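Let's turn to chain A:
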Amino acid sequence: MTSEATASSTTEGHPLRVGLFVTCLVDLMRPNVGFSTVKLLEDAGCRVEVPELQTCCGQPAYNSGDFSDTQHIARQVITAFEGYDYLVAPSGSCVGMIKEHYPRLFSTDAGWRNRAERLAGRSYEIASFLHDVLAVESLGASHEASVTYHDSCSGLRELGIHDQPRALLGKISGLELREMTDSNVCCGFGGTFCVKYPKISEHLVSEKVANIAGTGAELLLGGDLGCLLNIAGRIKREGRDTKVFHVVEMLAGMIDVPAIGEAETPDGPV
Partner candidate 1 sequence: MNGSKAHVLASIRASLNRSGPLPASVARSLQARLARPRANLKPVVGADLTAHFTAQLEAVSGKVTRVASIDAVAEVVATHMRSYDLGARLVVAPDPALEGIPWSNRLSVERRAAAGDDRVSVTGAYAGVAETGSLVLLSSPESPTTLNFLPDDHLVVLREVQIVPHIEDVWVRMRSDKRRMPRTVNFITGPSKTADVEQTIQEGAHGPRRLHVILVSE
Partner candidate 2 sequence: MKSTAAKFKKSVRVSLGDPDLQRAMGFIKSGFVKNRRAAVERLPEFDELRRLARGIKEHTLQNLDFYLEAYEERVQASGGHVHWASTPEQACEIVVDICRRAGAKRVTKGKSMVGEEMGINDALEQAGLEPIETDLGEYIIQLAEEPPSHIIAPAVHKTKHQITELFHTHHARYGYTERQTEVPALVDEARQVLREKFLSADVGITGANFLIAETGSSVIVTNEGNGDLTNTLPRVHIVTAGIEKIVPTREDASTLLRVLARSATGQEMSVYTTFSTGPRRSDDLDGPSEYHVVLLDNGRSQMLGNAFHEMLRCIRCGACMNHCPVYQGIGGHAYGWVYVGPMGSVLTPLMVGLDEAGDLPNACTLNGRCREVCPMEIGLPDMLRELRRRQYQDRQTSRTSRTALAAWSFLARRPRLYRRLMGAAVASLAWLGRRRGRFRHMLLAGGWTSVRDLPAPQGASFQNQWRKRRGDAQP
């Protein structure tokens, strides 16, 4: 399976310089998502660099009320990325953090607020970047499978990401997209929420899994690894066999690796 994104991705003859914000979860848990993102961007003609001085966007600290540490981390991100044409990340929640919340974090510091606002204006979630900025026309990929798509909350409500991943998936011939009931309802991850209130999280994620199973789709795709780890973990706990991938892995044609929560064995994936 091949994937060749084609689009216009140059300004005045120079390729766009994209800083990849890989996100902590992708970096640590599933690098394949990062490499898929790089492939999609490079195939579209971008020059991708991965600034060394990145770790986290600061959401864990921010959503726990530690605004001070959040500011330190935000300054680190701004400094590392502000020299690029764009910051692109395979996560709606991290980009939402950078776009919506970094400027507000520095509401009383004009200097940092301006730098945050400039970075915010150039930061994109990957599906939105491919569709809205690069206007990628074809992915040159094909894959026979039925899939369903989970809309992660931050991406949907902070960034308006809904149509873009669906439009991109529509360019993969052989793929059948089946919408689940309540695709836009929270899966129960919510960062630290899922471990602080496991019983409530369980209620939400089991409903999500039931809705996924209700479509009969072979694969679940989504744009945020936190959600996907949560859902995949529950699918496995319930003994179901829906396979879970990040949407960029499908778009880049890089799904010949074990699905989330699975391993390759001599007898096939488990």
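The candidate set was assembled so that all candidates are chains of the complex that A comes from, given by their letters.
Basically, a contact is a pair of C-beta atoms (placed from the backbone, for glycine too) under 8 Å apart; a residue touches a chain by one contact, two chains touch by 3 or more; residues count from 1.
From a predicted model like this one, the values you see are computed outputs, not experimental measurements.
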Touching partner of chain A in this complex, from 1 or 2: number 2
Applying the document's contact rule, which stretches of chain A touch candidate 2 when the two form their complex? 22, 24, 26-32, 34-35, 49-56, 58, 60-67, 69, 72-73, 76, 153-154, 157-158, 185-186, 188-205, 207, 229-230, 232-234, 236-237, 257-258, 260-263, 265, 269-270
